[in-house]
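Omission of a single protein chain aside, the complex is shown with its protein chains in their original locations.
So, chain A:
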């Protein structure tokens, strides 16, 4: 009951951040990226406070009893953190870093923590967002970004392939990843056959 209130507050903050970051998909948004990330980081401190209050609502050892309440918003927050980090540095944020950004623990033993499956779900959402970003980069005239996104996503895909997933919701999300990969490949392909990308990898041009 109390938990629900705090979760709602968290969801509100998450929504604000999402709207903010969605702006990067537009033309002028691209120049603006560093500012947006800055603003997003500020929002994260609100998140931290909210999570602090959430922690006090129940005994830490019963984390999983109430887990379902905040699972969605937590995954959303993971995605937002990953997106910000990617926009800043084009790397994958680690589970530990996300935990730090959110002000929570990384391991279960120490209390309110980030579950590995929630982290992975958030990352998968990042993949979809980047697929979209790749498409919009081209529209905005940035032809090199999609290539970098492509390398990044391929590495991510290889990583996920290492996992032995059960037939649960994470698995279903993961299945979506291959569509993201395909979409980005198509973008890269479209660029390379038109000679738009500065560095064509391998013998891409021939088949027109």
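Annotations
FYI, a contact is a pair of C-beta atoms (placed from the backbone, for glycine too) under 8 Å apart; a residue touches a chain by one contact, two chains touch by 3 or more; residues count from 1.
In this text, contacts and distances are computed from a predicted model.
Missing chain, UniProt protein name: "Translin-associated protein X", from among "glutathione transferase", "Translin-associated protein X", "CDC45 protein" or "Ribosomal RNA-processing protein 42". When you scan A:78, A:104, A:120 or A:149 for touch with the missing chain, the hit is A:120.
Although one chain is not shown, part of chain A still touches it, namely residues 61-65, 67, 92, 94-95, 108, 116-117, 120, 150-151, 154-156, 158-160, 162-166, 185-186, 189, 201-204, 206-207.
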